[in-house]
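Below you will find the structure I want to go over with you.
With one protein chain withheld, the remaining protein chains of the complex are depicted in position.
Let's look at subunit A:
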């Protein structure tokens, strides 16, 4: 069993009047980082929220080489003039931002680029401390009930930032397809067991529906 690379989830609360400008400069910056070849990281997906918290941008990065890669990227970026200029500009467009370092659950597949158009759902669970193993056990068995329409994109748990947080990322053609896909899981014997054993582990959960930005490999 291989523990996969570190991922970074960044959530940016953008001033509503700045969302279009934010998207423009951010897509440029992401393109600069990913195409330069200098940075051992890649953008997995980049979205604006549609339902849930609004005027929010969500970015998921993968660091190729774990923590050493993270440090390397951080140090290089601090010397990159173009990036520093972008950061200053971005700072005026944001209310607040936060990030989390994540590891992928081994029983989910590595998120691969997808052609669209899809909508994405990020379900975020705040678990009761001490329950991560039980969560993993149950979902390792249950994930096969959620492969009906290739909807499972990635599953992550936090290492740094808010702790005992789990994110499940799903892709659907549209909202109606999402309802039908989720409902069909209940027809499969074993799914209700997963819900029964995992729901008591949750303190809080939220769901965002997100639309990919044009630069996102997950479309």
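Assume a contact is a pair of C-beta atoms (placed from the backbone, for glycine too) under 8 Å apart; a residue touches a chain by one contact, two chains touch by 3 or more; residues count from 1.
Simple rule for what comes next: contacts and distances are computed from a predicted model.
> Out of "Calcineurin B homologous protein 3", "Ribosomal RNA-processing protein 42", "Nipsnap homolog 2" or "Necdin-like 2", what name does the UniProt record list for the absent chain?
Cross-referencing UniProt, the chain left out corresponds to "Nipsnap homolog 2".
> Using the document's definition of touch, tell me which of A:136, A:161 or A:217 contacts the absent chain.
Final answer for the missing-chain contact: A:136.
> Could you tell which one of A:53, A:110 or A:150 touches the chain left off the display?
A:53
> Considering the complete complex, identify which of A:10, A:143 or A:201 is in touch with the unshown chain.
A:201
> Determine and list the subunit A residues touching the chain excluded from the picture.
Against the missing chain, subunit A presents residues 1, 3, 13, 15-19, 51-55, 95, 103, 105-106, 121, 123, 128, 130-134, 136-137, 140, 157, 159, 174-176, 178-179, 182-183, 186, 192, 195-196, 199-209.
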